[in-house]
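Take a look at the structure below.
This view holds just a subset of the chains, kept in their places.
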Amino acid sequence: MSRKVCIVVNSRANYGRIKTVLTAVKNHPDLELQLIVGASALLDRFGSVIDIIKKDGFEPTSVIYSIVEGENLTTMAKSTGLAIQELTSQFENLKPDVALTVADRFETMATAITASYMNIPLAHTQGGEVTGSIDESVRHAITKLAHIHFPATQKAADNIIRMGEDPSTVYVTGCPAIDICNKSSVDELSSDFFENYKGVGPGIDPFKPYIVVLQHPVTTEFGQGFFQINETLEAIRNIDMQIVWLWPNVDAGSDDISKGLRVYREKYSPKNIHFFRNFSPEDYVKLIGNCKCLVGNSSSGIREGAWLGTPNVTIGSRQFGRECGDNVIHVGYQRDEIEKAIKFQLKHGEYSSNHLYGDGHADEKIANILATATFNINKKLCY
Amino acid sequence: MSRKVCIVVNSRANYGRIKTVLTAVKNHPDLELQLIVGASALLDRFGSVIDIIKKDGFEPTSVIYSIVEGENLTTMAKSTGLAIQELTSQFENLKPDVALTVADRFETMATAITASYMNIPLAHTQGGEVTGSIDESVRHAITKLAHIHFPATQKAADNIIRMGEDPSTVYVTGCPAIDICNKSSVDELSSDFFENYKGVGPGIDPFKPYIVVLQHPVTTEFGQGFFQINETLEAIRNIDMQIVWLWPNVDAGSDDISKGLRVYREKYSPKNIHFFRNFSPEDYVKLIGNCKCLVGNSSSGIREGAWLGTPNVTIGSRQFGRECGDNVIHVGYQRDEIEKAIKFQLKHGEYSSNHLYGDGHADEKIANILATATFNINKKLCY
């Protein structure tokens, strides 16, 4: 009898970082995929990730709405509670043999708590990495709840073991996000690339140079988002190139970022910026694989960026401490340093590919381990 | 302006382990106590801890019902989600400067998640200890979310630091549970000691020898509770002494334990067993300080038992790995070994006091640190 693997996808970031595993689990003879889609992955405002999931051929086993609106610290915590309430009923009825949770978002924590309390073995990707924001604490807390770990790098694996996890439960598989880089052709964009994604603002010519900007709120710096995004906007104002700007994720403070973007748009009607909600995982890889520079604080500039050689400017504390290749320049929130760094990267151009976050075959490795590993729910601090 | 310290008390165990800190915070000139009472501490079935709290002179700031009935793994997880939903609103409205959470129960996790996501500095007692059950995972996950740690022992502190916490945030204060041992006279029980607590079964003579039994479900062994408690009951059947039996806590599997006790009671109408729901923290210390043997899997046999020198028989995996003194004998679930160990302890008698879990002054230490420490909500894995 095949093992039922329940994977919970809660956001566009989640999906891109686990999509190849969904496929590998679905196709594995000894595994059965249970796919729950929830949280911001259901919301139009974040690009209706569920539509992309369905277009990719996955049939969600169930969907759960769990975002309490407010985009502040209170509602982020409350959404976590609601997600737990919802997931318990799903797990009660679906009875998975193992649950897999991705990275470090608050919805991820909900999956981790629900599974571990229900004696459902919990697998975790991206554990052991170091960053800023509340994600840092959440990621390590999930490691302490998880029964099997799929870190992306050896250093991350070392961290997991140093935190007292049993080494026999730690598998360095690389990050599934890299699988998509590996499998996608990033030669050039098709002529209709941007047309499929609507968004607002003047059209983007896929054959002309462009910069991608994606800046999320930093939950532990809640209240400073409006200032932070304004600095980035001012830096970008001085760059004469097409800009593909993605709206931020649903973390606390997202409203401040969005407000900054909307106010700027109303005020300046910028001629070179187009705002998008989402891209499919493959198109996102193509998008940043072809851009002249990726600016902001998304981990994709560091993670996928390493493989793709994308010049990256990482702003502020959100990615502070994360392993990265040569393609990354870290800057603070001030407009001047941001502008200077972007100009440096534009001049530098593409970097050589770095396989820091995986060899592009995490999917099969993870599926095979899920199919064969022995799970031990009686964890113990291991020193 | 004094710092608002919010302490969440969710069960009888919680209360005994934090009561002296409640007093110390309440009396500290630079601190203001916000006391939330919730979960099983509100329920008659668990001895209405809230009534004891009020009798002790504390006025709860608010009460929150959060236990989803079922006493299984699903409802334990769901109760955690509900508690988070409730606490977010409480914290939103009370705006504490720091939240303090006790040990490792599921309600404790709810406090930890809510506070850390809301950028409220989180203090944690009993971190770094090693045990079995889901408590083990939860305790360490909370450590990864907490901003300030009050471990009971040096070894526990070492574990916390080994898990990557900043050593400057780790204070070995001893366990507040020991404060009560230190402050209470355990000479002998008053003649009306048991009368105040009702319960069911034949009367207990406080001047004659008695054994205390307290066996909780082990969540990671869910489904085996009925068997486990039966073995203990059968072992006890062969002991000719008064038995003070406490009903189990609200963890998943509690129903199985309670059912075992009820079935036994209906079947045998035992002449020497009286079942109680709860004692005040001081009376509990007196109770176990005067008993001939404490049997079961409560940590109190190890923790308070060390200070009190109480002969203890610890059954099964729930306390596996916890630091303990000479007073503890670990046995498996089989009736024979349990009976044999009890008889050994009855013959051995009282042990000498061991200050393993503290010097009895955790309360002031914790209150003073809460009043003066600088909290840093930007955590980072610290190696």
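Brief remarks on what is shown
Just so it is clear, A and B label the chains in written order, and each chain counts residues from 1 on its own.
Throughout what follows, a residue touches a chain if its C-beta (ideal position, glycine included) is under 8 Å from a C-beta of that chain, and two chains touch if they have at least 3 such contacts.
Keep in mind that what you see is a predicted model, and the values were worked out from it rather than measured.
Depicted are 2 of the identical subunits; the complete assembly encoded in this structure file consists of 4 such copies.
By definition in this document, only the chains that are shown with their structure count from here on.
Here the CA centre of chain A is 39 Å from the CA centre of chain B. Contacts from chain B toward chain A in the complex involve residues 73-78, 80-89, 91-92, 106, 109-110, 113-114, 116-119, 130, 132, 134, 136-138, 140-145, 159, 162-164, 219-220, 222, 252, 317, 320-321, 377-381, 383.
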